[in-house]
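Everything below concerns the one structure shown next.
All protein chains but one are shown in place.
Coming up: subunit A.
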Amino acid sequence: MRVGDGAAASVYGVSRSRTERLVNLVICLLSTRRFLTAAQIAATVPGYEHDPDDAREHEAFQRKFERDKAELRELGVPLETGTASAFDVEPGYRIARREYALPDIPLKPDEAAAVGIAARLWQHAGLAAAASSGLAKLRAAGVDVDPQATLGLEPMVTVDPAFAPLTAAARDRREVRFDYRVPDRDAPDGRRLQPWGVVCWRGRWYVVGHDLDRDSTRCFRLSRVVGPVRVTGAAGGYQPPVGVDLISHVARWSGPVERAGRATVLVAPGRAAGLRRWAVEVTARPEADRLVLPYADACSLARHLVGYGPDVRVLDPPEVREAVIQRLKEIATRHDALAAVR
C-alpha cells in the first residue's frame, strides 16, 4: 500500500485524504499567479505536512509530491513549471486557468443530442470510458444531453487494440514497430512504419503510412497486428505528405468494384436465388432461366458460380465457362480420391 496515506477508506477503496489533497493542490495551483515551489506547496496544502529537516520525512514528501504531479498530468491537468523570479533557483508550479478550463462549447439541443449518441457508440475497448468521461465534461460545462435521443440508426463501433497506440503515434508523428500477420503466412513479420493516419473503411480499421523496409506507402489491417505496437521514434520525426487522402489508399488497396463484364448463364427454375438477385436480365424459360450477370473479375465470378453446382450452367464468355469446368474437374478428382481412401 501507499506510504504515508493513513486515511479511512471510502466506498472506492481509495484513500480519501489523497483525493482531498489532490483537489486542494489543483485549487491552490489554479489560484496562484506566482509559481509556487515544492516547499511553499508543502507549507500550504493540507496533507504535505512534514519536517523538511528530517531527511527521511523530506524524501517521503518528495516521493508523494512526484506521484501527485504525475497523477495530475495523467488526468490532463496542465501543470506549468517555472521560477517566480530571476533570484529563485528552485522550480515552482502553477496551473494556467486558460490552459486548464474547457473552452465554451455552445451546443444546440440537437447537437448535444448527437454528441450524446456518439458517446454511446463505443461498444467496449478503451475508448468507451474516454467517450463517457468526455461527455461528463461537456455536461459539467452546462450542456444538457437528452439520454433518450436517437438518430434512427445506432452505429456500433469496435476498434482493434492497435487503434489507440497507432492513432497516438500518427498524431505525434512517431515511428512505430509492430508484428503483422497475413493469413497466408506462417509467422508474423516485423514491420517498421511512419504512420500517417488510421482509416475505417467498410467497417474495418487500417493504418496508412510509409513502410520503412519497403520504402513505399502501405496499408495495414489493424486486426492483423499481433502483440503490442512499439513506439520507436521521437515525436515529430517525419512529415506525412501534404494533403494525403488516407481513404483513397485503402479504397484502392481493397480492389476493383466496377462490374463491366457480362456473363450469360442458365439456371434451373426456382434455384440459385442469390444469382437472380443481381442479374441485370432474366429470361424465364421452362427448363432453365437465362440470366445475364454483371461481373468485375472472371476468376472470382467462376468461383462463385461453381458454388451452385449443377443448378447453374455458364454459356458465355468462354473464359468464365472454361474456368468453371476446370474448377469442377479439380474438385471431383480431389474428392473422388478421398472417397476411394474412405
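Please note the rule applied: a residue touches a chain if its C-beta (ideal position, glycine included) is under 8 Å from a C-beta of that chain, and two chains touch if they have at least 3 such contacts; residues count from 1.
By our rule, contacts and distances are computed from a predicted model.
Q: Tell me the UniProt protein name of the chain this structure doesn't show, selecting from "RsbT co-antagonist protein RsbR", "Tungsten ABC transporter substrate-binding protein", "Protein pafC" or "Cytochrome c-type biogenesis protein".
A: "Protein pafC"
Q: Hey, which of A:61, A:178 or A:196 is the one touching the hidden chain?
A: A:196
Q: Taking the entire complex into account, which one of A:63, A:204 or A:262 touches the absent chain?
A: Missing-chain contact among the listed residues: A:204.
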